[in-house]
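Structure in C-alpha cells, see below.
Only a part of the assembly is drawn; its chains keep their places, and the rest are absent.
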Amino acid sequence: MSRGSSAGYDRHITIFSPEGRLYQVEYAFKAVKSTGITSIAVRGKDCVCAITQKKVSDKLVDPTSVSHMFRLADNHGCVTTGSLMDAKLQVDQTRKEAAEFKFDHSYEIPVEYLAKQVADRNQVYTQHAYIRPLGVVMIIFGVDEEKGPQLFRCDPAGYYVGFRACAAGQKDQEAMNFLEKKLKNAETELDDNETIQTAILALQTVLAADFKPSEVEVSMVTTAKPRFTVLSEAEVEAHLTAISERD
Amino acid sequence: MSRGSSAGYDRHITIFSPEGRLYQVEYAFKAVKSTGITSIAVRGKDCVCAITQKKVSDKLVDPTSVSHMFRLADNHGCVTTGSLMDAKLQVDQTRKEAAEFKFDHSYEIPVEYLAKQVADRNQVYTQHAYIRPLGVVMIIFGVDEEKGPQLFRCDPAGYYVGFRACAAGQKDQEAMNFLEKKLKNAETELDDNETIQTAILALQTVLAADFKPSEVEVSMVTTAKPRFTVLSEAEVEAHLTAISERD
Amino acid sequence: MSRGSSAGYDRHITIFSPEGRLYQVEYAFKAVKSTGITSIAVRGKDCVCAITQKKVSDKLVDPTSVSHMFRLADNHGCVTTGSLMDAKLQVDQTRKEAAEFKFDHSYEIPVEYLAKQVADRNQVYTQHAYIRPLGVVMIIFGVDEEKGPQLFRCDPAGYYVGFRACAAGQKDQEAMNFLEKKLKNAETELDDNETIQTAILALQTVLAADFKPSEVEVSMVTTAKPRFTVLSEAEVEAHLTAISERD
C-alpha cells in the first residue's frame, strides 16, 4: 500500500476508505507485527499448548516480571502478541468477565464465549470514534468441560475464530505454513508431548534457530489436569532435548 | 466514481454530497463486496433456504468455529455477508430483540419485524456522526406462523425488503440474474428439495465451479419443521449429487 | 450552482453560507430527486388520494414488501419519496405520535397537527450539528372529522404546507404544472373517481408513458369510508381503463 492511496481515510477511525477498508485496523495489525515476537499455539487430543518468545529487553530486567502468558480463569489462559500494555488492559477485562461468569453460573466460562467477549470489545474499537483499536492479538486457550481442548485467536479487527493450531506476530505466516504441513493428517493422534513439541518445533523452524528454555514461555492446559500451567525451564529443556534426540 | 468527485464529502458520515449521495454508505457496500464471498437465499412453497461460501482462511482453522449462518430465534435465522465482526455485533443485538419479543408476546417475532429492527439500527448509523455504518449485509429468513416462509435482506444503508430469492456479496448481481431466469414462473411449485437445489445451483453457476460440501454452508427452515437448521455435509452432498444427476 | 461557490459552507450542517443558504438542506432535496420516483396526491371533494411509482429493484423482490405508502393512523396515511430508510424512521415516529395523541385525547390526531410534528422534527435536523437532514419528502393525507379531506407536504427543510394537489420527487415540477392546469377551476367538483383518475393521469403525463397497475401504488381515504386504503391492482386497472376509455 502506498502512502498516497490512503488519502486521509486513515486519520479517522470510524470511516471506510473508498475501497471499503478500515485503515486504522490495518495499522493496528502492523503494530502487532512490529514487536518482532512470534507466538504459536497447538491443540492436541487432550491438551492445548502455547509458546511465545521471551525477549527480555535488558539483562537487568527481572525475567519473572515479563510474560506474555496470562491465566484468565482456572483452566483457561492466553498468550498475547503485540503491545504488552494493551494486552494487560485486555487481560484485566477478560479475567473479570471470566470471574463474573463463574460467580453467576457456578461453572467455568466456555473458552469460545470468552473469546467472543474479547472480540466484541475489539469490534467496538473499530466502529466508534475517539478510541483506537488495541494493538494486540490474543490467543485464548483452555479445556472446556464439554468441548475439551479449545483454541481461539482474537485480533484487533474484532475477529475471532477457533484453530487446531495458530500463530501470531512477526512470522505468523511462516508458522502457519509449517503447522499446516505438520498437522495435515495428525490431529487426532497428537498426545500431550507431541503437542508441546510441535509448537516448539514450529517456533524453532520459523526462527531458524535453536533457543534456550529461558528464551521462550510455554504454557498448557490438559484434560487430565485442566489448570492453566506455565512450564518450568526444566520442563521446556526436557522437551527441547526430546526434539533434538528425535531428529 | 472517480476519487476526485467525492471532494471530501466522504469524510464525514452525516453529510450529503452535492449530488445527494452518502459516500460512507456506498463504501460500506464496497466493504461487503470486497470479502469475496457470495451468499444466496431462496424461498420455496414450504421452506426458505440459504447458502453461502465457507472460506476457511487457513487449513488449521477449526471449521466448526467459522460460520456465517446464525440462528436468531427458534424458527428464524440469517446468513451474513461482509465483515464477520460487524455481523456478530448485529446478530447479538438481533437475537436479544427476538428473545425479548417472545418473552413479551409469548409468540415468535415475525421475520419482517425482525428485519425492520435490523434496518432501523442501520439507518441510525447513516444519519449520526461518530459511528460508521456496519459493513455487512444480513439476509434474514424463517417461517412465520401466519405468513409462512419469509425472506428479507438488510443492507448497510438501512434498507430492507422481502424477496423470493436474493443474493449478497461479490457476485450478487450475477446470482440475481440467474435466479430471476430460474424462478420466472416457478414460485408456487418449488418444493423443499427444489428450493435447496436452486440455491446450490445458483452458487455453482456464479462461481463457475463445483464445490465440496465442506466449502459451503446451507441452512433452512421449513413449514413442516419450523426450526432453523444447518444442513450436515452429508445432506449437502446428497443435494449436490441430485443436482449433478439431474443435469 | 457551481461547486466552487459553496466553498466549504456545505460541510457543516448548522451554518449559513454568506448568501444565507443552508447547503446540506439543498443536497437533501437532491437526494429526494435522485431516486427517480415521482409521487402525486390530489384532494377531492370527499376524498384524498395519492399515487406513486412502484419500482421494484429486482424481479425477485417480494412486491408486497416494497411500499412507499404507509398507514399513519386509522384514517391518515402518507406517501414518501426519497430514501426509503429515512422514510421508515419518520413513519415510525409519526405513527407513535398519532397513537399517543389518540390515547391521550380519544380522537384521531388532525392531519395538520401530524404534519406539523413531522416538520418540527425536520427543522431540528437543519439547525443542529451532528445529524444530517432526512432525505425524504412525506406527503401526509387523510380525512379529519372536522375539516374533511386534508393534504400536506413535509420536506427536508422542515417546511409543511397544505395542498389541493401536490407532487414530490424527480418530476415534481412537471406534475405540479399539469395539476395546476387541470384543477384550475375544478376543486369543488372532483368526486372520488375523478380525484383518483386525475392523480393517475398526472403521473401518466409526466412519465409520458402508460403503466401497469403493478407499477404504481395508489392509496386513498374518503369521507364515506375514512380509512387509509391501498387500492388493489384490480381497482387500479379499472381506473386505468376508465381513463383510456374517456380519452
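Order as written gives the chain letters A, B and C; numbering starts at 1 within each chain.
Heads up, the rule we're going with is that a residue touches a chain if its C-beta (ideal position, glycine included) is under 8 Å from a C-beta of that chain, and two chains touch if they have at least 3 such contacts.
These numbers were taken from a predicted model, which means no experiment stands behind them.
Novice: If 3 of the identical protein chains are displayed, how many copies are present in the complete complex?
Specialist: My count for the entire complex in this file is 7 copies.
Just so we're on the same page, only the chains that are shown with their structure count from here on.
Novice: Same or different interface residues for chain B and chain C, judged by whether over half of the residue numbers are used by both?
Specialist: different
Novice: What's the chain with its C-alpha centre farthest out from chain C?
Specialist: Computed centres place A farthest from chain C.
Novice: Per-chain Cα mean versus the mean over all protein Cα atoms: which chain has them closest together?
Specialist: B
Novice: Rotation angle, chain A onto chain B: superpose the C-alpha atoms of these two copies and give the value as a multiple of 5 degrees.
Specialist: 50
Novice: So, what's the distance in Å between the C-alpha centres of chain C and chain B?
Specialist: 31
Novice: Do you know which chain C residues sit against two or more other chains?
Specialist: none
Novice: Taking the complex as given, what residues does chain B use to touch chain A?
Specialist: For this pair, the touching residues of chain B are 1, 3, 6, 10-11, 13, 23-24, 27-34, 57-62, 64-66, 84-86, 88-89, 92, 130-135.
Novice: What part of chain B is in contact with chain C in the complex they form?
Specialist: 7-9, 12, 14-22, 43, 112, 116, 119-120, 122-123, 126-130, 151-152, 157-159, 161-166, 176, 179-180, 183-184
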